[in-house]
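Every protein chain of the complex appears in place save one, which is left out.
Here the chain labels run A and B in written order, and each chain numbers its own residues starting at 1.
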Amino acid sequence: MSTATESRPISTYLFRRPRVRLFSLLALPMTWIVGVYILSLFLLLITAFWYVDPFTSLVRPGFTLDNFQAVFTEPAYISTSLRTLWIALAVTILSVIFAVPLGLYMAKIAPAWLRNALAVAITLPLWAGYLVKIIAMRLVFTEEGFFNWLMAPFGIKGPGFSMPIVILTLTYLWFPYMALPVYTAIRQIPTNLFDASSDLGARGFMTIYRVVIPLITPAIIAGSVFTFSLSLGDYLAARFTGGATQMIGSMIAANINLNPPMAAAFSMVPITFVVIYLMVARRTGSLERM
Amino acid sequence: MKRKKLAVLSLLSASVLILGGCSSDGDSSGLSIEVPDIPMHEAMGEFEGELNIVNWSGFVEPAWTDEFTAQTGCKVNPRVAGTSDEMVTLMRTGNYDIVSASGDAALRLIVGGDVQPLNIDLIPNFGGEIAEGMKGNVYDTVNGKPYGVPIGRGANLLQYNSDVTGGAPESWDVVWETDSPYAGKVTAYDAPIYIADAAVYLMYHNPELNIKNPYSLDADQLAAAIDLLKQQNSIIGEYWSDPVAQITSFVGGNTVVGTSWEILRKFAAKENLKTTLPKEGSTGWYDSWLVSSTTKNVNCAYAWMDYTSRADVNGAIAMNFGMAPANIAFCATSEKAQAHCDEFAAEDEEFFKQVWPWTTPIETCLDGRTDVKCTSFQEWTNAWLTVKG
Partner (left out) sequence: MLRLSRATKAFLLVVVAIVLVFMYAPLFILILNSFNESQISGWPIESFSTKWWIFAKDYQPIRAALLNSVLVATGAMIIASILGTLVAFALKGFEFFGRATVNLLVVLPIALPGVVTGVAFSNTYSNFLSPAGFNIGYFGMIVAHATFCIVMVFNNVFARLKRMNPHLQEASADLGAGLWQTFRLVTFPQFRTAFVAGALLAFALSFDEVVVTIFTAPPGVDTLPLWILKEMARPNQASVVNVVATVVILLSLIPVYISQRLTQERQ
């Protein structure tokens, strides 16, 4: 058997040199991500300093700060950025509010069969198609749609296509990304921790607040990377269910044909938000749990 | 690379400042626009065998391309575009020979040197029966040179739900003023070119702004239009860019009044949805064929323009898309054709006189002013994004 080692010079070489092994593992994926993706982002940043020739409307290389100046000084652009940030946060908070009780019920109360059924039930819409779900939400919240039809006997009326519906639609789209990690994390909490908490006199909600939330915070942060950043860049939900709601994504998309440098400058806004968010999330060690 | 090309283009264009005035349309006389000098096709030659078209959905269908291919041997490869911007982008790839551009794309392409002037003598079907209002407009005729062959047109009408409004609103004020009884149920077209609709309203109600052409706004006039749009933003229920979304909003009750096209009202198929042309007039889209300046299939392109200007073919396109045909000779061909022409006001020049065809705003003032610089489409786009703030 020992002869085998001698006949495998590459294996032996790599086995003895972990650095080389690491390098050969990372070479291809890092070339791809850095060489293709990060480079593209960098080129986008460069384009943001270029300008469009007003005569031919062709993109010309150069250096101008006009695009960035507009992004940071025009009140309408700033309010759109802030509105988008607020929508993304609201979606995240709403997802947490629903994911924690759902996860708690699934992991700690539901019998095994129901737990599995619910796990499938939350996963399924994740696969059902992004546009499909937006169109479905549009159908539900149309003035003479399902929601108002259902609620009419109670005298309740939906808000029509508006910012609350955009938040609801985005929550609908990204909720599973929050619900699944939260559920998994709650499952890993030993049940006797709950017992200890209630033995010490904590009521149900207190237990959730004091015991569960701290333990599942990393999972919530991991989920929020999806709910926050996917909401931040979205514009189709706003286009179909937002009425007059404008988001950062709408401004980027509107400029991509007409004024690519301006679109590039707008793109820097969500990039900044997301990178800051990821940096914070990384400190908590949550990224490895995603 | 690009710099060199541009230098050559501007060199070519610099000296070519021909004064207009030879066009049949009176109000563009005296206007001169700087355009790159591109030679026009002199005489028909052999057909190249293929034709790559960028078109609106419904403009190029087997029902009429088959006969064309049989006649000329030019194989037709259509590519449907969704917006005017997409059309411009696609034409600039250089992969396409001809485009069915609306006026808001056409002038951009002409000024950018992407399309060539046309030799009308080589298009015999373009002539006597083309609707008067579609000839010689500034969006496709520059400095007296024709660049486009008209296909059809339609107006941006005011659509209303008569169950709610009762009769037809006489004025666009129901979509612009904050005291509109339909506040929150108003829809508007979601594109920078919609700024012109605000300008049309201001032309009527604020004569002191001195707007003569809704596509020719100086900085102050643009600011006034944007203010009006911002005011409108507070009563908007939904901006629409997708026809299906607009229809479902009207049918579903989210929208009571707003911009529409006759064809969308037809598709909605509801008795209570009607359209009207209010007293201020309106904007509209006029589509023409434009030929790429770098085409390799110029003979097929000319043959195509001639073929689609034929009354029956032009009518088939117009009926399929839902617009007024350019060649009004079509109207007399059958009872069905006449009904279509009547519905879309094809022969009603009085109607279309109140309609301002979509035209790309450029720095040169289209209303003939030379003492100020007008705002370009670029500025319109940036301003448009501030409306919804």
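Here is the rule we use: a contact is a pair of C-beta atoms (placed from the backbone, for glycine too) under 8 Å apart; a residue touches a chain by one contact, two chains touch by 3 or more.
Predicted, not measured: the structure shown is a model, and the values here were computed from it.
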Omitted-chain contact residue, chosen from A:Tyr51, A:Tyr77, A:Phe161 or A:Tyr235: A:Tyr235
Touch with the omitted chain, as defined above, among B:Asn95, B:Asn210, B:Ser234 or B:Ser334: B:Asn95
Subunit A, residues in touch with the chain not shown (by the definition above): 1-2, 4-5, 8, 10-11, 14-15, 18, 21-22, 25-26, 28-30, 32-34, 36-41, 43-44, 47, 59, 98, 101-102, 104-106, 108-109, 116, 118, 120-133, 135-137, 139-140, 142, 144-146, 149, 172, 175, 179, 191, 194-195, 198, 203-205, 207, 225-226, 229-230, 232-236, 248-249, 252-253, 256, 260, 263-264, 267, 270-271, 274, 277-278, 282, 287-288, 290
Residues in subunit B touching the chain absent from view: 1-2, 57, 79-80, 82, 90, 93, 95, 242-245, 247-248, 251-252, 264, 267-269
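Just so we're on the same page, only the chains that are shown with their structure count from here on.
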Where subunit A and subunit B are represented by their mean Cα positions, the distance between them in whole Å: 40
Subunit A residues within the subunit B interface of the complex: 52-58, 60, 70, 74-77, 79-80, 138, 142-145, 160-161, 239-240, 243-246, 250-251, 254-255, 257-259, 262
Subunit B - residues contacting subunit A, complex: 2-3, 6, 9-10, 34, 83, 85-86, 88-89, 92, 108, 111-113, 184, 192, 233, 236-239, 241-242, 245, 248-249, 251-254, 363, 376-378, 381-382, 384-389
